[in-house]
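Below: one structure in structure tokens.
Excluded from the complex is one protein chain; the other protein chains are retained at their positions.
So, chain A:
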Amino acid sequence: MCALSMNSIFLLTVELLNFHSLQSDLVNHCCSFPLRQHVRSLVVLCLCCRLRMSAEENPAAEPAPVIDVQGDGRWMSQHNRFVQECKDAEPDVLFVGDSMVQLMQQYEVWRELFSPLHALNFGVGGDTTCNVLWRLQNGELDNIRPRVRKRFFFICSNSFNSICYEVKCVFNAGIAFLFVFPQVVVLWVGTNNHEHTADQVAGGILAIVQLLLSRLPKCKIIVLGLLPRGEFPNPLREKNAAVNNLLRTSLPQLGPVQLIDVGGGFVHSDGTISSRDMFDFLHLTASAYRTISTSLHELLLQLLEETPQERRASLV
């Protein structure tokens, strides 16, 4: 009964609002900020009910920090650093996930392809979907500030027109403003969820995407597919492939989200993975990162190019 009515509310809401039009100028015009948040929350709530992603049913969607058992508190230190890092940064791209994300920053390819895109790297080795969910809910998205573009300033306020070029502040209500969050989030997590089934892992990833969409409303999301692992065919390869298959159809239903599978080509015709691609049959070598980065980089360029038009708010 409850599920049925939630479904109806969901469908009605989607019809009325059309998820993408939440970002339209018309809605920005008509709704004051608090109302927009309520409407957005309603849609996300309906999505949660529809897709049955409540934390009670899915342990992989339950936010959880890593408890320090080793004795040097490194996980919390990394989380705190990320919370601090996003205070003054103005990333266009935010990478978030596990060691697959974290290690990327240590190779030359990061400096060449992703730093120029103003990318932040919030990867932590060993993280599961639960850990990433916790980090994003506990500060790593909090301080990313809105940014006002120079061009806009000239149009709207004479008193500023010769002074401020990169002003980082928020305009008060009554004057139209332009929000620039990270335009794209790249999410790569799930291969460390050893205690969860493929269904649960996919649900955990969906929960993270839902959180991102609700907190960063103008954002596009790229979810990277889980890579095959292990030198020979093994159950974890099947599990990761199953996660990817589940995500392939369910992700685009949530909004401007897509799954990119970069794992093709790692498994050779004899079923093996080479240590030249994954030095420990899990983590990528520099050359393997280069291979997957070219298509990811091109997609990012494309998505970043698309957004300026959408982001211009109409003036009051």
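Everything that follows uses one rule, which is that a residue touches a chain if its C-beta (ideal position, glycine included) is under 8 Å from a C-beta of that chain, and two chains touch if they have at least 3 such contacts; residues count from 1.
Assume contacts and distances are computed from a predicted model.
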item: Per UniProt, the name of the complex member that is left out, chosen from "Sodium/hydrogen exchanger", "2-oxoisovalerate dehydrogenase subunit beta, mitochondrial", "Platelet-activating factor acetylhydrolase IB subunit alpha1" or "Serine/threonine-protein phosphatase 2A 55 kDa regulatory subunit B"; value: "Platelet-activating factor acetylhydrolase IB subunit alpha1"
item: Touching residue (missing chain; options A:D88, A:D142, A:E195 or A:E298); value: A:E195
item: Positions on chain A where the hidden chain makes contact; value: 69-74, 77-78, 81, 102, 105-108, 124-125, 194-195, 197, 229-232, 234-236, 275, 279-283, 285-286
